[in-house]
Every structure is written in C-alpha cells, then in structure tokens.
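Sharing a structure with you now.
The complex appears here minus one protein chain, its other protein chains still in place.
Chain lettering (A, B and C) follows the sequence in which the chains are written, and residue indices restart at 1 in each chain.
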Amino acid sequence: MAQERLVQLLTPEGERVEDPEYSIEISTEELKALYRDLVMVRRFDVEATALQRQGELGLWAQSLGQEAAQVGSGRALEQGDYAFPTYREHGVAWCKGVDPVQLLGMFRGVNHGGWDPNENGFQLYTIVIGAQTLHATGYAMGLMRDKSDRAVIAYFGDGASSQGDVNEAFVFASVFQAPVVFFCQNNQWAISQPIEGQTRVPLYRRASGFGFPGIRVDGNDVLAVLAVTREALAKVRRGEGPTFIEAFTYRMGAHTTSDDPSRYRLASDLEVWKLKDPIERVKVHLARTGQADSVFFAEVNAQAEEMAATLRAKIIGMPDPDPDEMFAHVYAEPHAPLAREREEFKNYLASFVDQP
Amino acid sequence: MAQERLVQLLTPEGERVEDPEYSIEISTEELKALYRDLVMVRRFDVEATALQRQGELGLWAQSLGQEAAQVGSGRALEQGDYAFPTYREHGVAWCKGVDPVQLLGMFRGVNHGGWDPNENGFQLYTIVIGAQTLHATGYAMGLMRDKSDRAVIAYFGDGASSQGDVNEAFVFASVFQAPVVFFCQNNQWAISQPIEGQTRVPLYRRASGFGFPGIRVDGNDVLAVLAVTREALAKVRRGEGPTFIEAFTYRMGAHTTSDDPSRYRLASDLEVWKLKDPIERVKVHLARTGQADSVFFAEVNAQAEEMAATLRAKIIGMPDPDPDEMFAHVYAEPHAPLAREREEFKNYLASFVDQP
Amino acid sequence: MITLAKAINAGLRKSLEKDSHVLLMGEDIGKLGGVFRVTEGLQADFGTERVVDTPLAESGILGTAIGLALRGYRPVCEIQFDGFVYPAFDQITSQLSKMHARALGKVNLPIVVRIPYGGGIGAVEHHSESNEAYFAHTAGLRIVTCSNPEDAYWMIQQAIDSDDPVIFFEPKRRYWDKADINMEAPSLDLHSAKVLQEGTDLTLITYGPSVRTCLEARRVAETEGKSLEVIDLRSLSPLDLEPVFASIEKTGHGVIVHEAPTFLGMGAELSAQITQECFYSLEAPILRVGGYNVPYPPARIEDHYLPDVDRILDAVDRSFEF
Partner (left out) sequence: MITLAKAINAGLRKSLEKDSHVLLMGEDIGKLGGVFRVTEGLQADFGTERVVDTPLAESGILGTAIGLALRGYRPVCEIQFDGFVYPAFDQITSQLSKMHARALGKVNLPIVVRIPYGGGIGAVEHHSESNEAYFAHTAGLRIVTCSNPEDAYWMIQQAIDSDDPVIFFEPKRRYWDKADINMEAPSLDLHSAKVLQEGTDLTLITYGPSVRTCLEARRVAETEGKSLEVIDLRSLSPLDLEPVFASIEKTGHGVIVHEAPTFLGMGAELSAQITQECFYSLEAPILRVGGYNVPYPPARIEDHYLPDVDRILDAVDRSFEF
C-alpha cells in the first residue's frame, strides 16, 4: 500500500513540496497558528493521559500522532460547518472551540458527553463504531433542505470502514448528493487489528464504487490535510456530492489507556512513525525557513503548559453528578412512571441521611 | 449507465457475438438443455402466479424476465457448490434440483421453507434483504477450512446492495479471500424504487473498492451469464478470492403478486425489455442456426405443460400443517417450558373436539 | 367512515401541513404510497424532499433521520414490516433512545418510527411480528399503538408533536377497519389508557390489533352473563395504569391479551405491576393470552397462534375457576 498516491505538501523532514493537484498558500501567521494548535492538542492529550494514570479519568483515548489529521481538517472547517466525531477527535474539538474540560467529562465518568453540539457545531462523541457517519449524512441532508451552503464532516477510523453503517452512509450520501466529507483517519489499527484485517486495498478507493471520489493524504502533514479538506469542503458546498478523504496516519499511543499494544505490535514500527511526527516537521520547517524562532516555540510551550495546568485543576475539582441526575434527561417531555421512580429514589436516598 | 461494458454472447436478436474476454464452447445438446431450463422455469413461474391468483398461494414473487440470469448462473454451478438465494431464485432452485413443490410451501403459507438445504446445496430462501450474503461468505470460509475446492454463490438484488450486511459480506469475503461469487441480479427495481435510488454508478464497480473484481454481464443472455459465472467460479476455486457479477436484467413482472407496478413505472419500459427477452433470443438462435426445429420446441412446451399440471395438482392437494407443528422445530434439543406449552396447546385443542 | 390506514394518512398530511420541518422517510413510501398505501398521495402533494424514498437500508433510514433531527427536522420513518426493523436496532437502541440523555437534555430527537405490526394477514415470514417489547424495554423511547381510526388519526399527530422519539405501532390487520372519526379535537393525550367498555367481573387489558378481538370476546361473554371491562392501553411506554388498577380493584380478575409471545411480552410487565399494586384485590393471578413462544408460524396456521375469542374466554374461565 505504500506505493499509493499520497498527497503531501510538507515532508517529514520539514521540506515544502508540491503536489500536482493540491496547493496551499499559507502565511507565516497561519502556519504558526497551526503549529500552536498541534502543540496544544498534544499537550492536552498528554495531560489527559496523565490524569487517567492518576485515577482522575476512568479512561482516555489518545490522539497522539494524529494531531495533523485532526488539526488540518478541523481548521479547514468554516463557521457553521458541523463535525461528527468518533471518540478520538480531540484535535477537531479544539479547533471547533469545544471546552477541553467538557470533553473530559465522559472519560472521567461524570456524563456521557453533555456538551451542546449546536454550540460549536461539534456533535457528541460516538462510541458505537460508525453510527455517527449516518447522523452526519442525515445532517447534511438537512443542510440541503435548508439551502445552506454549510458542510458536514464525518470522522471515522479504518476499523469503522468495515461496519454496515459506514457503507450505508456512503449509499445515502451518494444517492442524495449530501454535502458531507467522509474523513477516515487510517491510523493503521483498530485496537489490535492491523489495517489488513479490514481491507486488502487502500481505503480511499472504497468511495468510487459508491459513486464519489476518494483521495489519500499524508495524515501527518497538516498542510496537506488542510489543503485536501478545504478543497473537499468547497466541492461539497458547490453541491457536487460527498467526498472521501483517507488521512494516512498512525496511532502512536495505545488504543486507550486500557490497552496494551505490546501484545500485538512491534515497538520498532512506532520508531519508524516517530520520524514522521506531525508536529516536528512543522517546527523544523518554521525554524529552517526563519518564520519562527526559539522565543516563539518557548512561548507556545508555555501556553500549552498553562492550558494543561488549568485543565488539571478543573478536572481534579470536578464534582460527581448528583445520582438523581440519571433520571433528569431520559425524556424531554414529562413521563409519569419515571417521575415516580425518581421520587422513590430520592426518598430511598433520604432514608439513609438520618441513620447513625 | 447504458454505455457501460456489458458482456454479451447472444444478442436480443439471437446472434452469437464475441466478447474480448469471455467465450463459450457450447454443443447443440447443451444449448437445447438451457433452452429447456428457461422454458420450464418460466412455465413454473407462470403456474405459480396463476395459483396465487386462485388463492392457492398467499403470495408469489415472479422471476419473469430473470430466467437467463438464474439459469445461466445456476448451470455454471457444479456438484457440491452451494447457492444462497433471496426469495426469487426459482430458476437457480430448478437447476439445483430442488423440488418445485417444496419451493412453493412458503408461498402457500404451510411453512417458511422447509427443504433441506444440504440436499441440493441450495439454502432456504431468505426474505430479510441481504442477510444471506453473510451466510454465503461464512459458508465459503468453512469450505476453505475444509480445503474443499467447491465454491459458493450468493444471490442478491440491486436494492440489497444498499444494506449494511451486503457490504459487510464484501469486507469479510475480501479479507478472508473466501471462495464466494456475489451474484447481483440488477433487475432495475427494488419494489417501486428504481436503481438510481440505490446507486449513482453501476453496481459491479462496488467490488473494486473492497478489493475484488466486478463485472457486468447481460443478464438476459444465458450464454454470457453461464460463461461469466463459470469463469468466476473457476477463479474462486483457484483461491483467488471473491468476485462480483452484476447481471443486468429487468423485473418484467410485479415485485410480488401484492404489488402494483402501474403506480410507479411506465408500461412502455416493459415493452423495451420485452424485446430483450431471455428466452426468445435462444429460441431464435436455435431455430436460425438449424439446431432445433418446431418438433423440439413443441416437445419442450409439452414437458412444461406437464410439469405445470403436476405442480398444480400437488399444490392444490397440499394439506395445511398440523397447528401443533409450530412447536416442533423451535429447538433442536429438549426445552421443558416449550414442551409444556405444546402440551397445553394440545389439551386446549382437544377440549373442543367433544363439544356439540 | 374512514379506514385506519386512511386515518393515519390524514394525520400525516395534517402534520406535514402544519410544520414544514416534518418529513417522511422510508422504502417505497413515495409513488407507491407504501406497501399499505398509508402514505398514498403525500409525495405528489409535498414533494420528494419531504416524502423521501430512501435506499433499502433500515439502519440508514434511522441514522440519517437522527442527523436530520439534529438539524431541526422531525422525521417520520416508515419501517415496511415489523420484521425489518432489526437492522436499525442499533441506531434505535444506542442512538435514538439515548442521545437526549447523552447531551444532558441539550438535544432532542423528535423522530417517529412507524411500524406496521402483528399478524392475521396471511403473510410470509417476518411480516407478522409483534416486537413491541424490545422497544418498551428500552429507556428513552416512547411506545404507542392505536386500535381504531380515530386514535390513529390523533395519535400519529401527537407522536409527531412529541419532542421525544416515539415508536408508533400500527395494527396492520386493522388497517381496513372503518369508523366515523372526530377530527375536531383529540379526546385523549398520547399516553393515556382508555376504558373502552365497562364491566364488573373481569378486566381485559389489551392494545393494538387485539382490542377488537377483546371487544368481541366481551360481547360473547355478555351472552353468557359475564361482564368484562375492556381497557385499551394505547401507550405501552409509559404505561398509564391508573385505570387498570382501578378496574382490577373493582373486578378482582385480569386477563392480558396481545399477539406477542408471552415470555417477556408486555403481559409480563403488566402482570408484575398489577400484582404489586392490587395484591389484596386479586381473586386470581393475572393471566396472559398471547402468541406462543415460537417463531411466528406459517400463515395457514396463524389463526391458532393468534389470541382469538375462544382463547380469551378460556382464560376468563380459568381466572374465574382459579
């Protein structure tokens, strides 16, 4: 699969290269902003991992190594565009302005998400593999009915490509020409299953059989991802129907903090991918082209540290929900039996209060 | 879609033509046998339709117009190959030697199938769209484990291509290189939905995105279907993994006897397809090339009439099952509560017997 | 006089007229008007953007409906037959039912899933199932079912108005039942049970297609001098059990009737709750008449599977003899 066409604009060594189809004009400020995003997202992820180790989170799904795929696509989104994530799109959430503290609620175990998806156009994390790709398609069908020029992006993993739901999403999106970009982060692993356990051909080729184009981009190249996603979004906005992007990347961490990759993959693979780190190449490029100096890098690091410290403080102080909350949002409208059950629960809890 | 490559060996006008990739050597006897199959299958279908009209069957799903797709593929199967049908593959059942009387049981409403799939390598009809494609794939995975050189063929419709299960079957078959031929009869309609309601590109192209080849064949050309299916089966037998065949055909009848196509399609479309009738072209070819004469055709017709008359007699005489049968085959092993329920049911029925 | 199917059609039409965000989705609901003609004429009048023929994929229908609802639409999905809802089971169970809670109330999914259910029409496999219990066991969903044209007309509109997801079970063998209906105003809200016929000796508790059968049983029982009260539950989740408790306290006897298999069918829950609430009023245990615990049988013997007047009266007798 390594010989496949792969859109790349910035090599692992930090060289800007040209692609026959995709180009990008990017100012120093923009590039520095992308670098900042990448660093912040990684720092966030590192902090969350640490919080999990210390028992402050029940679980964490690291985005380590996938920052460029997420920031590149996340920054391609415009105001009003809507993202449907899996459970690992912390970088997209960052770009969409979702409060990182809120993002950690479900991993801490205080809720199942709980942010307002409409506030930032960032749907709740979806754990059931693939389900959100249909939601994204439906949302895009709604945009069409509203004659909106906004677009939808649906995230999913390489493993998810095997699920019926994802393929049905392709069918619906294609038949209705819905303005949705399918963004697959092929991080090469679905827990312990290598990509060969899901497909014998590169994933981006799946699209054409459903009647829309697919393209593979270097998922560790933030510029290429940005360029390809922008172009795809522009295309769907023009009413040309869905597009598929395969961001070729690598899950540098464990699947989640519950996972132990040493059981199923070689440490040496990780070493190869460390050389393709999505952040390092931007840093090298910025430095080598004189667009940024050590003062800037230090400043970004300091910002990241500050964000991490604030996050940590907020998470550690985050209270458990009132147990009664489990009854609060089951229905939008009154539900008499549940209201009674809730009342009984309150009384039951209250019965303990006065006991010695 | 009409401009797509379409494998054809016998034109609607009964001319033998060459295809760059597929050829077939066929003796007069073989050709006459195919003709006989086609006529028998159509006659069977006509009789079943009549039986339904007369209230002897609860429902009938006609195969009218799809005889070549079914007989061509059915005759490509060898002893030990296994077919997984939908509910419309009467022609394949015929080729596989399934008793036509048995086939009508579920349409009469006396059972849900009930023949032994292992007797002829013809699985029970499956009504839930697409489910059988996974069964076919699993069966093929079993063949591999048995180091068998037999193959599996999975039938499904154009509408079924939208179901998650079918796409998951593609994934599993490809990943495990299972010896299964996916045979899609694109009869252009899923009840009232035209093919455009399921896909924007020809269906055979779906396969390549899953990592295996797809080919479109004139589904009304029994020779082309035979040649293409034989080749596909040979390929899967050689361990080269699954293959997809799209048999381009037309549902000349209603979806089922409950359906009313006048609500959603033009009568004139049917006229166009009548000119492409799968049986007429074989007849013309046989006659024009002098391989068969009117005696032969009359003989075949007589055979068909005889089969129809026998079928009719057997169906009309077919008794209803003992109501107690509904308890008989729920479990293979003893099940105490159900046995009690069955006993109670018997006693309940018996309680009526002595009443005036 | 209007059939139950036409009443739903009229109700759908009303909702489509009233709120431009209402849309219908499903297989063959457009030109064909659905296999039962329940959506007949609606695509012609409201267009293909509001009456949407979908690809053949139930998970796709439910999943895209959820997306449309997130965008502010109120999709009404048709599942062609009861037995074909299972491919959408994940979207219904893990997404549709839970998303409001997942979002701590910040998102509503006002989706209606219409399912023609039950047997008695001589159909082939998968076309006669009563699978309401699966959904009623799922928190976050509302489950309702109508038994007559008037309820059909109003309940479908009320279901569409609900901000919660509603699974709307349509008693397919009653589609052709006719009645005069009041189109002025609904007489009940969506989740109220209704005492259809009063009685003093025993309470028949039922819903959907079995309501008519119970009313017939009541008539026969009357000729034998037994007075049965018939309650149409209408809503299966939430249950409105006040009228049921009141009735059982009066009669002391209860029989539950539905087509679904009894094992873990609605009757199980009803029996458990009634027994707990009316323990000292019961003169016999609550009995259940339902489908047997077998796959739905072939059409030619389905009459033996379906609760009929005889089986109901047999249970009534058993209750009295207890």
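Here is the rule we go by: contacts are C-beta pairs under 8 Å (C-beta built on N, C-alpha and C of every residue); 3 or more make two chains touch, one makes a residue touch a chain.
Nothing here was measured: the structure is a model prediction, and the numbers come from that model.
The absent chain, not drawn in this view, touches the displayed chains A, B, C throughout the complex.
Of C:4, C:51 or C:101, it is C:101 that touches the chain left out of the display. Interface note for the absent chain: among B:134, B:153 or B:308, the touching residue is B:134.
Across A:7, A:106 or A:154, the single residue that touches the chain missing here is A:106. Listed by residue number, the positions of subunit C touching the unshown chain are 59, 83, 86-87, 89-90, 93-94, 97-98, 101-102, 125-126, 133-134, 136-137, 139-140, 237, 261, 263-269, 271-272, 275-276, 279, 284-288, 293-295, 322.
Within subunit A, the residues in touch with the undisplayed chain are 58-59, 106-112, 127-129, 159-160, 162-165, 190-193, 197-198, 258-260, 263-264, 320-323, 325-327, 330, 337-338, 341, 345, 348-349, 351-352. The missing chain lies against subunit B, touching residues 111-118, 123-124, 126, 128, 131, 133-143, 145-146, 164-165, 168-169, 171-172, 175, 328-333, 335-338.
Everything that follows uses one rule, which is that only the chains that are shown with their structure count from here on.
The chain with its C-alpha centre at the largest distance from the centre of subunit B is A. Look at where the CA atoms of subunit A average out and do the same for subunit C: the two points lie 40 Å apart.
The multi-chain contact residues of subunit B, meaning those touching 2 or more other chains, are 162-165, 197-198.
Each of the following residues of subunit C touches two or more other chains: 54-55, 57, 59-60, 87.
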